[in-house]
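Shown here: the complex without one of its protein chains, the others still in place.
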Amino acid sequence: MKFNFQNKEVYYEVYGQGKPVIILNGIMMSTKSWVPFIEDFSCHNQLILVDFLDQGQSCKIADLFPYDHDIQVRVLKALCDELKLKKVNLVGISYGVEVALEFACRYQEYVDKLVLFNTCAYTTPWLDDIGKAWNMAAETGKGEHYYYTAIPIIYSPTFYEGRLDWMRNREKILFPLFSDKNFTDAMIRLTKSSSNYDVRPLLKDLKAPTLIIGAEQDYLTPLANQEQLLKSIKNGFYVKIPDVGHASMYEKPILFSTLALGFINTVTEEYKV
Amino acid sequence: MKFNFQNKEVYYEVYGQGKPVIILNGIMMSTKSWVPFIEDFSCHNQLILVDFLDQGQSCKIADLFPYDHDIQVRVLKALCDELKLKKVNLVGISYGVEVALEFACRYQEYVDKLVLFNTCAYTTPWLDDIGKAWNMAAETGKGEHYYYTAIPIIYSPTFYEGRLDWMRNREKILFPLFSDKNFTDAMIRLTKSSSNYDVRPLLKDLKAPTLIIGAEQDYLTPLANQEQLLKSIKNGFYVKIPDVGHASMYEKPILFSTLALGFINTVTEEYKV
Amino acid sequence: MKFNFQNKEVYYEVYGQGKPVIILNGIMMSTKSWVPFIEDFSCHNQLILVDFLDQGQSCKIADLFPYDHDIQVRVLKALCDELKLKKVNLVGISYGVEVALEFACRYQEYVDKLVLFNTCAYTTPWLDDIGKAWNMAAETGKGEHYYYTAIPIIYSPTFYEGRLDWMRNREKILFPLFSDKNFTDAMIRLTKSSSNYDVRPLLKDLKAPTLIIGAEQDYLTPLANQEQLLKSIKNGFYVKIPDVGHASMYEKPILFSTLALGFINTVTEEYKV
Partner (left out) sequence: MKFNFQNKEVYYEVYGQGKPVIILNGIMMSTKSWVPFIEDFSCHNQLILVDFLDQGQSCKIADLFPYDHDIQVRVLKALCDELKLKKVNLVGISYGVEVALEFACRYQEYVDKLVLFNTCAYTTPWLDDIGKAWNMAAETGKGEHYYYTAIPIIYSPTFYEGRLDWMRNREKILFPLFSDKNFTDAMIRLTKSSSNYDVRPLLKDLKAPTLIIGAEQDYLTPLANQEQLLKSIKNGFYVKIPDVGHASMYEKPILFSTLALGFINTVTEEYKV
């Protein structure tokens, strides 16, 4: 389904009934990435998937460039309004968490719980420079070049080697897509939109119970990033997944569902032990 | 409620409806330890709590001493039969996991999923010798002595210091109990019943999806123990909780529920990503 | 050799020539514990070993009880004066580091470099309560009881199980010693002398280059303690030894020498890379 945000179409999908859960994509992902998760997330919950602007089946926004997360935060707010949701659970990974955190800090009253996979509180100069390499590779127009620059580092070496056939199959799917200027230009814009991301000053006011998940082989948003988040947040909980990289939802999908749904669907807010 | 196992009363409680979940106690615990968890575990599930023989409101079994886990495994089987349960999820912590693993290896067809907190595949000489110190302290009859020998090492230093009032309150509750020969004799027997525990040869045949949870400050069953379990099990998943000790259910109850219920209530067995 | 400190004999040994290195014992250790290290430490350096009061061949000080680290700090100062040492390197483990840090903060000008194994900046309530269990066990007069309470937790499970013959041999050596009231009373006093240890307020002024070594299976002064030290010290360096416990010098003697001598004998204070 689609709705209009400032004359741009935003694509979303809704499944099931129950406490609403919106899953927010990482940069190179789209609503399609979550197909294997729909059954679990819509079993006891209302699941909402959405493509950010410049992602998947939502509108490309070259005309609005340069933009930053602010526009995606407003897309998310418009989506809540469109669906008349007054209280949502947000589950995000990477880029999706950045938007989720900015949304949660700005619209506290809309947020029930937060589940944050593979993320950080701000774009460090280190991460920003890695993003420069990605964009330079994208600009060459060679899918293979963009692929090898961005993809291996997203996965843990363990998964990459253990599932080498799957990875080699991904090359075949992604080489053409990564050569498509329409796609790569959008990726470049999305990557640049994170450049000034810094939610640190806002975190101390965040009240929503928040589950932070770090992956021990995440080499883009390493554990130190999640530890910083945990220290900055009042009501935070923290779990680590060993032997997993930045793309934790691909590497350990069952743990992704376990953690997100387990945390969202517990009813007791604070146990008196 | 109670049922008879070889003329010994076994105490148990049942709450709610849905996929059945049996929670299995650590040595010094009882059904009462789980009061704060009842709401969450009975919300979408049938929760069964049980006191092992020599625990809580179940029968003391000095007359059967020496015994090992085998008797508790049979208690668990008898409980399933009593409740006419053909397929259960087992959630255990420490001693409870040891029994759960032996049960699961012996009665595979009865087990749906396993959730294992703070545990190991066998009693190492190191852990066995620590148990000797506990029992020697218990035998002095001085609650204070038993308390300081066994309790601090069960908690993470982080929790112990951060919740010092709660710990000091625990001293008041536990000093008298730990001076009660009836109680300490049962604890001594339970501790000794783990001495010959070794489920390693059986693990390779275990088929149940199994979530293994390690706590980074667990100084009785340290992370290396859970890593060994993970390597030995076909269908295992692994998560670590930072800054938490052996008594993870006391230190991070919300994570305990999140992980156990999240894992048990996901329906998809294997995601095709 | 011996010298007098307030009419109490202090035992020490001196080997070799070069930059002076004083090694400071953990509680249950003595100059004898370092015999295997003498060759390496005296090869390019002057090595000084010393028994604190109430340790090894130094005087017992029941008459001065209760005392705290202050007296050992003054013993160390007296030793420097006795040997006319104006600048020393201090290598300590556990209790020895506590004294080393207090000495270094009080007599900055006497300290060249510090090497700190398995230690903390203050005695937490958690560690203090563990100490209570040790002392209660010591007071029973049963060597076996004291042994099982204190010893297993000092070693990593890896070492304990891997070197089980060595550990069983240690039982034979230590059971009689740990039953000797003269010895255990001294141990009780030493343990109590750490109870009020807290060097945190002084650390920010410490100038000596300091190498902090944490052992990943140290369950008495866990890694978080060393991380706190590192953050509090201006000129600190940090290394971790995996699979090793609190008694790192017994478990990995070659790494002990490598780290201590490597750090002390580098001449460049700060590299301009």
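Some notes on this structure:
Note that the chains take the letters A, B and C in the order they are written out, and that residue 1 is the start of every chain.
Basically, contacts are C-beta pairs under 8 Å (C-beta built on N, C-alpha and C of every residue); 3 or more make two chains touch, one makes a residue touch a chain.
Model, not experiment: these values are computed from the prediction.
Across the whole complex, the hidden chain's contacts among the shown chains comprise A, C. The missing chain, though absent from the display, is touched by one residue of C:39, C:81 or C:180; that residue is C:39.
Among the residues A:45, A:94 or A:217, only A:217 touches the chain that is left out of the figure.
Screening A:137, A:206, A:247 or A:260 for touch with the missing chain picks out A:137. Remark: the residues of chain C touching the chain excluded from display are 36-37, 39-40, 43-44, 209, 211, 237-243, 249-250, 252-255, 257-263, 265-268, 270-273. Although one chain is not drawn, its touching partners on chain A can still be listed: residues 124-127, 129-130, 132-133, 136-137, 140, 142, 144-145, 148-149, 151-153, 155, 157-158, 160-161, 164, 167, 217, 219, 222, 224, 243.
Simple rule for what comes next: only the chains that are shown with their structure count from here on.
Chain contact topology: the protein chains form an open path, each linked only to its neighbours in the line. Here chain B and chain C face each other with the same set of residues for the most part; over half of the interface numbers are shared between them.
Taking each chain's centre as the mean of its CA atoms, A is the chain most distant from chain C. Remark: the per-chain Cα centre closest to the mean position of all protein Cα atoms belongs to B. Inter-chain centre distance (chain A to chain C, centres taken as mean C-alpha positions): 49 Å. Measuring from the averaged C-alpha position of chain B to that of chain C gives a distance of 37 Å.
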